[in-house]
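One chain of protein is taken out of this complex; the other chains stay put.
Chain nomenclature is as follows: A and B, assigned in order of appearance, with residue numbering initiated at 1 for each chain independently.
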Amino acid sequence: MGKLVRIALLTIAVLLFSAISLPASQPTTTGPIKIGFMGNLSAPFSLSAKAAAMLAVEEINNAGGILGRKVELIVEDTKGEIPKCVEIYKKLVITDRVHAVIIAEKVEMGVAGMEIGAELFPEYPHIFFSTIGSGDDIWHHVRDNYKKYRFGFQTYYSTSTNYLKIVAGINSDIYKNLVKTDKVAIIYEDMEWTKPLRKGLPNVSPPLAGVYKERGLQVVNETTLSLDQKMFSPVFEAAAKAGAGVIDCAIGYIDQAAFVKQWATSSARNIPLMIWGGLAGMPAAWKATEGKVNGVMVGSSMIRVPITKKTIPFMDNLVNKYKIGPIFGSHTTYDTIFGFKKAIEKAGGTANIDKLISALENVEEEAVLGKIGWDKKYHFNLPYPKYVTPIVQWQKGEMKVIYPLEYKMADYASPADLRK
Amino acid sequence: MSEILLKILIFTVIWGSIYLLISLGFSLICGVLRIFHLGYGVTFVLAAYGLWALMEDAKLGLGLSILLMIVVQIAFALIVFYKGVFERYLEEEEVLLTLTVLISLAVAHLANYLYPVTAGVSIPTTIIDDVVSIGYITISWQMILAALVGIVVTAIYCLWFLHTRIGLIIRALSQGLTAAMLMGVNVRRMYYLAMVLSILPPTICMLMIAPFWSVDPFMGAPLLMTAMLISILGGLGNLKGSIVASYLVGFIHAAVSFIFVSRFMGLAALIVTLIVMIWRRGGIFAGETLW
Partner (left out) sequence: MVNFELRRDRILVRFRDKKTEWVIEPRYWRNPTIAITFLFLLPLFVQTWPNILTMITTANLYAAIAIPLALQMLGTARVNFGPQLYLGLGGYTAALLNLHGGWTPGETLFAVVVVCAVVAILISPTTWIAKGLYFSLITLILPLTFLDITYIWGDIFRGEVGLTGMSPLLTLPKVTWNYLAYYYLSLLLMLLYLLICDRIVRSRIGVNLAAINENEDVARMMGVNVDRYKVFYYVFPSVLTGIVGWFIVHTFRTFAGVTYLPLEFMIKILIIVLVGGRAFLYGAIPGAYLVSIVEDSLRTLGPVNYFVFPLVLIVLIIFLPRGEGLWGLYRKRRPRDYFPKLHVRRE
């Protein structure tokens, strides 16, 4: 008994010692460059982003890696749960010693990851990319506390400032010049990312309705939808009654299939819909809505238009190699990895994290959707016209780019004409 | 003013009838088997994805696929739910509830694995692809048809329960199990029948609403929520209650969305249900019997 106790005590002492003296070392500076990927692998966007990350890594490795070092991708599934996300982030950074973590998932995961990352960063330097989480929370962290959160970078299409300053401008251009109307009805979904659009940003921009007014449009109706809503007839009735010439839908997460299907059989069926993003911009939308999406305009990156020479090969390779189509988030993930590659090359390796961060702040690399790079101060990716999200219109089973004009594939047509 | 009233009236009737169709099967199981069937959402998922699989993968026609799908539905309900769960755990509700939830999770995730949103699953069951204008409002024919089907199916069920012998037996069963057994009712056979009967409304519902509803692997949960809400509000397992509650919920949704803003229609229904439950704890028809 006494002997057993002694052995047990000794084991415990050894384990304790090893626990405390666990080295908090830097990631390796010579071996493979490790990138950790986290996503909710039951969601199509994360699955597509995963395939895009794998494609990027494969391409980089085939071309000789980064500075001669192979790239290794570690894929983890967060199941869309914050505790799991926190758990995996720690694993990737502490156990796997990755150089960069990519969270390709909704914004709450990105934010949770960034908090954990900030805790780990001083001891375990790494870079964090959020490639799907939309909204302002990621870059606001960087803005408000650069020193603590400087390792975080956001690659998603737009931030609310850009929504109001750039996207709103594009939209009003489309409404005035293509749709030829000046009466807009706006529909928001009740989520955090639309709040700046609904309420404006103090000292930066008036709300979306105000921006439209400034640009000579008349906002005839504004309404908000809840996320779990299934019946949309009332909002279309209201828009039609207000005499809207176009319905501007700042939506991305609501049940878009039902939304579009009910639009196509409502009083507003002849008023064109302009959807900011989401399911309606996916190739499957035509099938999923049985063609009722005909005439809908939507911001979509899943269109076969050669924005750069990488665009078409990326889409083909993704489908051929991984049997999965590009969705929102796959482009950003793919481009992020290439941006990261170029930054490492500029910084001359991964040894000095601050050098790497500053390289990322100054990098600009050809991407699938234009040019990838990040804002020097705030770390969101450079917006349009550097990074392009084409506006497409569904025309008889196909998505056709109608804006920007240099990529135009077809003229705008009214939904009523398209249904004929 | 009269315009808003007309809109509220029309949409109360249409939505109410659709909600009735959604919740009918749930109320039926609640009324006859006296269990809270948290796996009810599976029926919708199976209907949509079963049909899709048969049509797209097995390349069968729409009519044949619908027939086969109904067979699959009935088999699933009887073998997995009834034989597998209800019969074994009828007296241990917590196990029963958890198992049904787990089954529905497994089915939803399997559907999501096989046919993710990117597969573009849809059901081509549009009967009339057109709209009709009543006064200022335009409504799709499909919604009107779904509402009509809802009314007709409910009417058939009610008449059947009230005017046939088997209906009488099932009503007796729902009023008192022991008494019914003493009268020589073959309870098990009636339970089988009730399971089959509870499958039909959601299946028909899915076919009717698919043209204006979305088809996704996790649609079972919100549909179950609607069915539960109506069932709770009306009085568990009471068809009269379900009918009243469906139109009440339809009215709340229509009134809130046309007078106020549609964003709050779900919340308003939740709060009304909460108030009704506290004020009149069994719901509107608190008898807990089928009729």
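Going forward, a contact is a pair of C-beta atoms (placed from the backbone, for glycine too) under 8 Å apart; a residue touches a chain by one contact, two chains touch by 3 or more.
In this text, all values refer to a predicted model and were calculated from it rather than measured experimentally.
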| item | value |
| --- | --- |
| Residue among A:E72, A:E87 or A:D375 touching the omitted chain | A:E87 |
| Option touching the unshown chain, where B:S65, B:N112 or B:S246 are the choices | B:N112 |
| Residue of B:A53, B:I103, B:V153 or B:I170 in touch with the missing chain, whole complex considered | B:I103 |
| Interface residues of chain B (partner: the chain not displayed) | 30, 34-36, 92-95, 97-99, 101-103, 105-107, 109-110, 112-113, 176-178, 221, 228, 232, 236-237, 264, 266-267, 270-271, 273-274, 277-278, 281-282, 288 |
| Those residues of chain A which, in the complete complex, touch the missing chain | 12, 15-16, 18-20, 22, 24, 41-42, 47, 76-77, 79, 81-83, 86-88, 90-91, 94-95, 106-108, 111-112, 114-116, 119-120, 123-124, 135, 137, 141, 190-192, 195, 226-227 |
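Convention: only the chains that are shown with their structure count from here on.
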| item | value |
| --- | --- |
| Chain centre separation in whole Å, for chain B relative to chain A (CA means) | 37 |
| Interfacial residue positions of chain B with respect to chain A in the complex | 7, 11, 15, 109, 112-113, 116-122, 124, 126, 131, 133, 136-143, 211-216, 222, 253-254, 257-258, 261-267 |
| Contact footprint of chain B on chain A as seen in their complex | 42, 44, 47-48, 190, 223-226, 228-235, 237, 240-241, 255-258, 261-262, 265-267, 269, 279, 282-290, 324-325, 327 |
